[in-house]
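Below is one structure, written out as structure tokens; comments come after it.
Missing here: one protein chain of the complex. Every other protein chain is in place.
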């Protein structure tokens, strides 16, 4: 009975969380790890060996007194090993996972959606979506998630509407949200585990800012969202809430964490941003 | 068995349709009436007595050899009488209704959403949404809809996302779409009647163009929709399809008839329209 | 910067919340008031004078050391007075409101959806949906909501799909969710206020359990939701999260708090519950 929980106990006290995808101070996962730790969680970090060399995840591990376990989430043996080691550190099953992994070579190589490379496309899906299934399937086999654990993943509204520059990542996010729903059913039945996707505002991370046109995109989203864009720190705060036991009945959905962006159509705020010459015609369009 | 239908028989041959809301050549309902007639339907027209005096619906009635029955769809006795007379003209139950009625005094009087007049608000809901329920409830009592009939109503995406200038009409359209779903269940079970809402592009009608900022709104929607805005004639064409027996299993949903607008997030097309000074900052937003 | 928040400070410390709709120990609002108080919030209670006489809200007020202010949320002067008094108690603007009010005379009088009474219908909308607009509009005028305040309301998935027994309340909830979105835009822009609807599992309250067939409905939802139904206490826990500053960028949406019910189609769990004779036919349906 939650009424009995001491409100002065840190919200995530006693929980061990596995955090994927932290690279440097700009990463959402970096903020989630630090913030969850601040709210009482024990953290375990993972990323690829290459990312660990190029970024600063080992420094973060030191700061948070967290084990770092290298793993490539597209490889079965890596995932299996990661979860086994994590369970040893946790001395039992995990209370939560943050899945924060995405990459598109088609975007990097500027191959637009009608002219993608299908090997790149397969990699986009493998890294950005199927990796969540792989984590969950190995955790299923190893019984690596504790009763009531929460699994969170980061998505984008491009899973549901078209942002052409987001390219094949849109497809990956749609697939990811489907995995959230479908595995959410099985894990909910089995162990009351909750799986949620967070539709996060465009966020100024090392990965995000490499997308062509990201600055324009970030700026316009900031203007169109009634509350402005949600930052990486805002996202970390939300993750604390969703990892907590107070969210025990939330599952199998996408939470829109975007200052209201997704709920907006066209606002006067947008019209103000437009070039005035657009509206200089004096004819009645219906006469065209 | 539809396979046996002669493909040279006009699609709506043998059907009698009741069309509400035709005022003048700009009305969507005007186009629907003319186009459905062209495809073989017999038409019955209705509007308020006032609208009939101010507009040209009686001329249209003459053109189409259609009876005109004046009625205020917010009054039970008018609706009852309308349906009874329509059934007499049709010599039996109707094969379809177009509901195309909407009005907001809050918009006309420029009372913004946080400062609306609640009497106006009630009228907005009565005219723009509850009138559909009233039509359907009286038709239920009179058994005025034939087996497999189709009832179509016009909505706007503001029912699902925020367009602040659309004001309390957004609430009316959300209510309208709920009535479509709920009455769709009852009529589907009873007589295989189908009820559908059409989310139509902004359309240059007498009513639409009186909304403040409509021109800007129309222009930007035209630019953002991959196929451009759907016109009143396009809408009439779609209505022919939806009234036809070939759509016999479509019901209880909103069809987005908007050239793709609703499925769009932010596109490069939008960014091109923006004032360049918006993006002149050179600082990294994350450092803010 | 949330990182600086002491994790041992109760999550709602320093906040004053106005809670509508608490009647007795079964009310969701009762649980929200108690739980928010437990997490550090100061509570102000309101309900109609009649409800106060029939229920136990004054006892709750005593327990929580909370002022009780009687008000009928369908009357402008009551709402205005309620907010003014609440601000006096709070010595300033409020940090949150729970809107938890709904009533349908059509359901009580067993008038099914195709045969409703339109006076009852108008009351359903007034009490169950427009009351939220009224609260927000008066608060707008009085500037009664603090920067970053949260307004929560309870909805049901019948706003989006058809549950025939839910009758005209389905329409009221669709209208309510539209008000959440639309007012969410205006308040977000003005004061970073967040407005959210919670799609709550069927809950065994005094109001809920009076709906005909509620027991069957509750039982089947419990079986179909992978996590089981969310209880009134679960809902109160979620409200604590949503009222907290950690949710500062969540707004203008419906959060599905239902153990996964809304994300489900047909599951094997459902098929198990069905009468076996349903599936005894041996013919191939396609040959029919």
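Labels A, B and C are assigned to the chains in the order they are written; within every chain, residues are numbered from 1.
As a convention for this text, a residue touches a chain if its C-beta (ideal position, glycine included) is under 8 Å from a C-beta of that chain, and two chains touch if they have at least 3 such contacts.
The structure presented is a predicted model; accordingly, all values stated were derived computationally and were not measured.
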{"item": "Visible contact partners (per top-of-document touch definition) of the missing chain", "value": "A, B, C"}
{"item": "Hidden partner chain, touching residue among A:159, A:211 or A:227", "value": "A:159"}
{"item": "Which of C:11, C:69 or C:158 contacts the chain that the document leaves out", "value": "C:158"}
{"item": "Absent-chain contact - pick from B:93, B:184 or B:202", "value": "B:184"}
{"item": "Absent-chain contact - pick from A:175, A:211 or A:232", "value": "A:175"}
{"item": "Interface residues of subunit C (partner: the chain not displayed)", "value": "26, 157-158, 161-165, 204, 209, 213, 215-223, 231-232, 260, 263-268, 270-271, 273-275, 278-279, 281, 284-286"}
{"item": "Touching residues (missing chain, whole complex) on subunit A", "value": "76, 112-116, 118, 121-122, 125, 130, 133-134, 136-137, 140-141, 159, 161-162, 164, 170-171, 173-175, 177-179, 181-187, 252"}
{"item": "For subunit B, residues in touch with the removed chain", "value": "1-3, 7-11, 34-35, 38-40, 181, 184-185, 187-189, 192, 194, 201, 225-230, 233-234, 236-238, 240-241, 244-253, 255-260, 262-264, 267, 269"}
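Operating definition for what follows: only the chains that are shown with their structure count from here on.
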{"item": "Arrangement of touching chains [line / ring / star / complete / other]", "value": "complete"}
{"item": "Which two chains share the largest set of C-beta contact pairs", "value": "A-C"}
{"item": "Chain ID, smallest distance between chain and overall C-alpha centroids", "value": "C"}
{"item": "For subunit A paired with subunit B, centre-to-centre distance based on mean C-alpha positions, whole Å", "value": "39"}
{"item": "Subunit A and subunit C, separation of their C-alpha mean positions in angstrom", "value": "28"}
{"item": "Subunit B, residues touching no fewer than two other chains", "value": "161-162, 164"}
